[in-house]
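Here the complex is missing one protein chain, while the rest keep their positions.
Letters A and B name the chains as they come in the text, with residue numbers starting at 1 for each one.
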Amino acid sequence: MDLLLLATDQNTPFNYFPIALQLVVAIGFVIVMMVVTHLLGPKRRTSDKLINFESGIPSVGNARQPMAIKYFLVAILFVLFDVEVIFFYPYAINFAELGWEGFKAVLLFVAFFLCGFIYIVKKGALEWEE
Amino acid sequence: MTNLVYLVPLFPLIGFLINGIFWKKMPKSAGGIIGSLAVLASFCVSLGIFFEVKSLPEGTVLPPVELFSFIQSGSLNIPFSFQVDALSSLFLLIITGVGFLIHVYSTSYMHEDEGMVKYFAYLNLFVFSMLLLVLGSNYLIMFIGWEGVGLCSYLLIGFWFKNRDYTNAAKKAFVMNRIGDLGFLVGMLLVLLNFGTLSYQEFFNALPTTQVAGSTYNWIALCFFIGAMGKSAQIPLYTWLPDAMAGPTPVSALIHAATMVTAGIYMIARSNALYNLAPAILDFIAIIGLATALLAATIAIKQYDIKKVLAYSTVSQLGFMFLAIGVGAYTTAVFHVMTHAFFKALLFLGSGSVIHAMGGEQDIRKMGGLGKHMAITQGTFLIGCLAIAGIPGFAGFFSKDEILAAVYGHSPVLFALALAGALMTAFYMFRLYFLTFRGKFRGTHEQEHHLHESPAAITIPLVVLALLSIAGGYVGLPAVISEHHTLATYLSPVVSNIGAHHLSHETEWMLMGISVSLVLVMIAVAYNVTKKASFAPNTGIAKVLENKWYIDELYDAVIVRPMAALSRFSDKFVERAGIDGLVNGVGKTVRWGGDRLRLMQSGQVGFYIFVMVLGMVALFAFSFILTN
Partner (left out) sequence: MKAIIAATIIGVVLMFTGILVKEKKGIATLAAILFFLLLGVNIWELSTLDANQPQAFFNNMLRIDRYSVWFNTLMTACTVLYVMLSGREIQKVGIHVSDYFALMSFMLVGLYMLSGYSNMLVLFLGIEIISIPQYILAGSDKKNLKSSEASLKYFLMGAFTTGILLMGITLLYGASGTFDIARFTFLQADSLNPMALCGIIFLIIAFAFKVSAAPMHMWTPDVYDGSPTPFTAFMSTVVKAAAFIAFIKLFHISFNSLSGHWTMIIAVITAATLLVGNVTAVFQQSVKRMMAYSSIAQAGFMLFAVLSISATSWQGLIIYAVSYTVATMGVFAVLMKLKDFTYDGFNGLAKREPLLAFVMTIFLLSLAGIPLTGGFMAKYFMLTAAVEQGQVLWLVIFALLMAAISVYYYFRVIIAMYFKQGSPEMSSPVTAGDRLVLVATAALVILLGVAPGLLLKFI
């Protein structure tokens, strides 16, 4: 323990000793656990055990099916706008302090936001059927 | 007059622009006239400048004429300015004077060629660059001219670009010159680094006072000399010059005999203050010069192409000039540059006249007895031969005698070797003369039928140059005849002549006697040898000479092929087999499998990122080694 405390005082590569230690422990733990379970556990292979487990429902078909590109487009647009909304939270908390100056800034932000929205609508990105 | 110096390069530039822009639409004769007039105009201005510099009181050096500020950054200031002094004004006269004659000659020589106007455009551009080279007041301007003449030389060697060999010769010249240029550039950077200037005057003034390591002078001097080796065709970079004969003959006369190839001499003569501080490099120059002079002379003995003989003779004469520089006789080297410009231009133009008459044939084995048909060409060619062989009374005698005397003062052994070179010169030149103009005609009947003297535009420059080849030597009479050396006095403000040894009059008479009598013997030998020439295939040493000591083959085997192999290796194994092969291999297999795009790309990008990560690891390892 003294060793670890000592290491934090100075600015040397030794600082990273705890990290290295943790790394070793983490990897070691995983390896040990995998090896030990393999050695200790009894092995009974049945056909039921070898099929994929999907929440208790029998699996249907292949998971790797082609999907409509529209689906991804909408998904990405959703993420984009969703993330931008997060900016409203800090504004909401500091609403009073920021005053009109802040309000103008947010208004500008929303305006840009709206521009993007109008753009994707006009471009037809949200039309599911052509 | 000196403030009008910018006119000198301006006229050829205008000529180049007119010919270069309108070359498709202009009549041929107009191109020739514009080209010649442009050079004539700058010759007139050069004459004025020359006489003004001559009339200056002794020891005055004019300040550079600044045109505009070229580069200004921090403490570095490089103006675009011209240096007018004895050395540059002399070179101006040579370049524009000989240049003008060759332009006139070309109007007739190139008349049949459809690209004549383009030819004159290139020729004007060459004259412009060459003038820039000698006029610049700092190394950067010189370098710009230096590259410019290299480019023009490339364009003109490959002028008849439909022939593949010719374009290869052009490429060879360019590459060889670039190797030399590299030396020059490094030298310039070293000067900049140690002295913070590129201007001649500032640099030479700073030389004695600046505290630098002693070897610095040697390095700079060596780098500059490497540049000179490339441009002035010295061992080991000389092989491009004989190949450069692929260009039209007037080009060979102007660029590859009279002017461009002497740029190296000019550069070193200009930097004489530097070279005086680097005696080791001077010795090195003397050895290289002498070796080149001898090697080229031996090769010239066994060549059968009229222009090749002259080309090797040029290499050999350049070697003599460097020998003179090597023993410290800068003025003498410049003197030889001048006389050589006259008689070698004469010889080349004369050979052009012969080739013209022979309908393009250059092999002297198929000539003979031409003197009967073309008296003026024969007479002027003979004068050229007498001049280069060093017969008293002709220009070459004075300058060559001065070199030999300076070398004797330095070391009698060097003198003996240089004398051997001079004798070989006499031999191969007269062998050429006798084979071409004397004896019986050995070509076809058809060729004989066409033999004729060339028109006036060709013969007049020949006559003028012949006169110059006689008179040109009298500006530098040997000390035994006159104590007043006109040229040395003229050049003295710019070029010191530390190598001038004062030999006693008896020694000097003796040296002259030896060389002249031996030269006469060599001419007689040449006459006898050519009389019973059989042209059987050569064997033994003669075959080695005919094949130029196999130097080209050696370079090919030692430098060109391994380089090509290395590049091919890196292309084939590193790039194609290693990276592309791996990636494409994965990609192709998958392409046929069906699901191609996804896997092919993941394969490739994965590999790229793998290389990036490897690079990162290497950089981290490197910095780790660096800090510890």
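One rule holds in what follows: a contact is a pair of C-beta atoms (placed from the backbone, for glycine too) under 8 Å apart; a residue touches a chain by one contact, two chains touch by 3 or more.
Just so it is clear, the model here is predicted, and its values are computed rather than measured.
In the complete complex, the hidden chain is touched by one of B:E147, B:D243 or B:E508, namely B:E147.
Here one chain is not drawn; of B:A30, B:L93, B:L185 or B:L277, the residue touching it is B:L185.
Against the chain not displayed here, chain A makes contact via residues 11-13, 112, 115, 118-119, 122-123. Interface residues of chain B facing the missing partner chain: 24, 68-74, 76, 143-144, 147-148, 151, 158, 161, 167, 171, 174, 178-179, 181-182, 185-186, 189, 192-193, 567-568, 570-571, 575, 579, 597, 601, 604-605, 608-609, 611-612, 614-616, 618-620, 622-623, 626-627.
One rule holds in what follows: only the chains that are shown with their structure count from here on.
Distance between chain A and chain B, defined via averaged C-alpha coordinates, is recorded as 71 Å.
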